[in-house]
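This report concerns only the one structure given below.
A single protein chain has been removed from this complex, and every other one stays in its place.
Chain naming follows the written order as A and B, and within any one chain the residues start at number 1.
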Amino acid sequence: MRRSRIFGLVGIVWLALTLLALAHATRLALFVAPTEETMLDVQRIFYYHVPTSMLSLVFPYVNLVASIFYLAWRRSEPLRALTADAVAIAAAEVTVVYASISLVTGMLWGKAAWGIWWAWDARLTSMLLLWLLYVSYLMLRKLSSPGQTQTLAAALSVFAAIDVPIVFLSIRMWRGQHPAPVFGAGPDSGINPAMMPAFVWNVLGWVMWGVFLLAFRYALERRRQETEQESALKAIEDSLEIAQ
Amino acid sequence: MSPAATELRETTSYFAHVACHLQKDLRLEWRSRDSVVGMLFFALLTVIIFSLAFDPTAAVSRQIAGGILWVALLFASFTALNQSWTREQRNRVLEAQRMSPAAPSSLFLGKALANFLFVSFVEMVLAFFFIIFYNLHALGQGWMMLVVLPLGTWALVCNGTFFAAMGLRTRNRELLLPLIMVPISLPALLAMMQATTAILTGEFDPSHWIRMLVGYNIAFTVVCLLLFETILNAE
Partner (left out) sequence: MNDSYYFHRWIFLNANRDGPMQAHHLLAAYAAVWLIQGGYAAWVVYQWWCAGKLLRPALSLNSDSDEDL
């Protein structure tokens, strides 16, 4: 099919550009950006950590929008609804990947800077709860009965998306009472302008990579949907043959 | 009939339906009483386990009692919530509900209210046992517990009833409910536990947490009511 060939080509070009961008960004982060005074080189984790954390708050809303389109279209335009559902699950999985990375890099940073793997501070705890929400979405997808999966997951997606800001607010309220080790100024408070190029390139690179992952996972889900539909069609055809 | 009169009639009939469903659940539970008794015993056992785990003195018990109360209620409510829907599946009652012209959300609301009453009953009994086991008396404003308890219970029960309905035709229904309910409920759980601790210890002000609980309840009650029909007819 010509359309899928075009998409394949665009995909490969995009991947190449993404890897170039990420390579450049990593080089900037590791070798070009100035060393910070208090935290020294470990601070360079932030060039990966902060863009990833920012993106892990964006993909849940991609999931939400896709789920809403699924719910809107599922009776009126079922085939388009399937595409929306594919975007939804792709976005949820990418959210979990980015949230996992945010947690791991955050923990390693904390270990290096304060010798502790975990502090129940506002940022890490909120990220953990975000991770839990979208893992529970994936669990629902896995455990629910096949005919209902998409609708139930879309409903849960609405709940989860509404919960995300509530989680961040409530955890910040909680930690306001019991101050945890302060993580100090991240690059978003009084950032040294010499650090900006590395930061910006990393944001760009990880956005491009996220889009790539989303598109690829979407394509995989569409392929699986196609397989399902073909086998369903085949089962119907076979039953018709026997009836003759 | 004028439009206003029709609307009024529809609204009253909606609440009549809710009342009908509520009555049905209360009556069914009264006949068997297994849900409430099971919850009560389970919650009591949880409290005892925590007491063995932490061996609280009077001062420490005020710090932890809030958390333990809500944890015990949360775990106890899982079985009750699942059971409240399985009784709809007997005799294919659920199919009948789906075919009836009554708004599906009235079924949800009636059932949520019934579960709310059951869990509140268990809560009252549990609170009584807490006061005894931990020699508790509130150092803050004790009357505020009468605000926190219903708000917290509704937060658990509203989402719980909805998610239990989601798991109706699932293979691992008992496994699914806690997995999807707890992450969504974590902010509410935090709020109710913090508010209770604030009231018991008198060390900080519970009003932010109470306000958060109110906001949470409003947001999620609306979402549950709007989405219930969708998940009831999820095929």
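Convention: a contact is a pair of C-beta atoms (placed from the backbone, for glycine too) under 8 Å apart; a residue touches a chain by one contact, two chains touch by 3 or more.
All values derive from a computational prediction rather than experimental measurement.
S.K.: Using the contact definition given at the top, list the shown chains touched by the missing chain.
M.R.: When the full complex is considered, the omitted chain touches A.
S.K.: Provide the residue numbers of subunit A that touch the chain removed from this figure.
M.R.: On the side of subunit A, residues 26, 30-35, 39-42, 44-45, 48-49, 52, 93, 97, 100-101, 104-105, 108-109, 111-113, 209, 213, 216-217, 219-220, 223-224, 226-227, 230, 234, 238 touch the unshown chain.
By definition in this document, only the chains that are shown with their structure count from here on.
S.K.: Could you please specify the touching residues of subunit A with respect to subunit B in the complex?
M.R.: Residue list for subunit A touching subunit B: 71, 129, 132-133, 135-136, 139-140, 143-145, 147-148, 151-152, 154-156, 158-160, 162-163, 166-167, 169-171, 173-174, 177.
S.K.: Could you pull out which subunit B residues touch subunit A in their complex?
M.R.: 159, 166-167, 169-172, 175-176, 179-180, 182-184, 186-187, 190-191, 194, 204, 208-209, 212, 215-216, 219-220, 223, 227, 230-231, 234-235
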